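Below you'll find the structure, written out as structure tokens, and then a few comments.
Every protein chain of the complex appears in place save one, which is left out.
As written, the chain order gives the labels A and B, with residue 1 at the start of each chain.
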Amino acid sequence: MNNAAFLVIAIVTLAGALAAATLPKLIHAALCLIVAFVGLAAFFFFLGAEFVGLVQLFVYVGAVAVLIVFTILLTRRDVGKPDKFNWGGIVVAVAVFGGLLWAILKTPSVAIAAAQIPPLTVKRIGEVLLTNYVWPLQCVGLLLTAALIGALVLVMEEKRR
Amino acid sequence: MTTLSILLVISAALFCIGLLAALSRRHAIFILIGIELMLAAANLNFVAFWRFGPEPQTPTGVMVAIFSIAIAAAEVAVGLALVISVYRHYRTTNVDRLNQLKG
Partner (left out) sequence: MTMSGDFLDQIFISAKQWLLSLLTGAPDWLMQVASSLINIAALLGVFLTLFALISVLERKILGRIQNRYGPNRVGPFGLFQPVADGIKMLIKEDIVPARADKLLHFLAPIMIAATAILTLGVIPYGRNMTPFAIDGGILFFFAVGSTTELAVFIAGWGSNNKFSMLGAMRAIAQMVSYELPLIITTLPVVMVVGALSPDAIVAAQNGYTFGIVPHWFVTTPWGATAFLLFFVSSLVESNRTPFDVPEGESEIVAGHMTEYSGFKYALFFMAEYFGMFAVSGLAVTLFLGGWQAPIAGLQFIPSYLWFFAKLGVLLFTFIWIRGTLPRSRIDQVMAFAWKFMLPMAFTCVVAAAVWHYQGRGVAGWLWSLAVVAIVYLGLSWFLDTGKKFATRTYRFAE
């Protein structure tokens, strides 16, 4: 049961990602990206990191995807034009994948059997977030505020003189 | 093969698909999509190493993944704002045509 589910999730995620990278129409690619992200969230659920999966869904499907489709909408006059596909990218990507695969298969310490662990509760994450990780948390808050203001300034209409 | 190595292979494949999108497509939004895919692959690795690593009691990998998701969200917001303002200026989002500094 678990293995079958794992396989299905892997295939859906990778197919979605591949479609997102190669489909000619931008809007279809964006929707396939969402499929890939939902698959990734399923992986997080599968690994016992429920909270990360939910955050992944929330941030990527709820916010990032909406941002991307809105940008596509605002720049759509450009969408119809043909997109030149650079074949050099495939060579590089395949080469990198080959290298990574070789490294993974050659590493002996990867082959540790999985230990049974208690599920990670939201409460535990909250405790850790506000004790050990309180400074990173504040920094992320600052970063998000800066990004919010920066994005606003970038897209603000320039005043005509 | 253990679950961990399968997960690592999947995440490597995801990373390379992202690399492919970032390198081969000329549309700025596709490049952003590629970068998002690469970041997501890294997140999968973090969580996988946490789950199958030596200390699954301390949720370090999970924390890094959460912060990384937040940073990715900030990055995509600024990136897309850049795409929109570039589009307003040049009427295109094709990164090959933004070549005014080319000699």
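Note that contacts are C-beta pairs under 8 Å (C-beta built on N, C-alpha and C of every residue); 3 or more make two chains touch, one makes a residue touch a chain.
Quantities reported herein were computed from a predicted structural model and do not represent experimental measurements.
The chain not shown here makes contact, within the complete complex, with A. One of A:A19, A:V61, A:L129 or A:L144 touches the chain omitted from the figure, and that residue is A:V61.
Among the residues A:I34, A:V140 or A:L154, only A:I34 touches the chain that is left out of the figure.
Across A:T107, A:T121 or A:T145, the residue that sits in touch with the chain not pictured is A:T121.
Looking at chain A, the residues touching the absent chain are 1, 27-28, 31, 34, 50-51, 54-55, 57-58, 61-63, 65-66, 69-70, 73, 119, 121-123.
What we mean here is this: only the chains that are shown with their structure count from here on.
For this pair, chain A with chain B, the centres built from the Cα atoms lie 6 Å apart. Residues 6, 10, 13-14, 17-18, 20-22, 26, 29-30, 33, 36-37, 40, 43-44, 47-49, 51-52, 55-56, 59-60, 63-64, 67-68, 70-72, 74-75, 77-78, 81, 83-90, 92-94, 96-97, 100-101, 104-105, 110-115, 117, 120, 124-125, 128-129, 132-133, 136, 140, 143-144, 146-148, 150-152, 154-155 of chain A are the ones touching chain B in the complex. Note for the complex: chain B touches chain A at residues 1-10, 12-27, 29-30, 32-34, 36-37, 40, 43-44, 47-48, 50-52, 56-59, 62-63, 65-67, 69-78, 80-85, 87, 91-94, 96.
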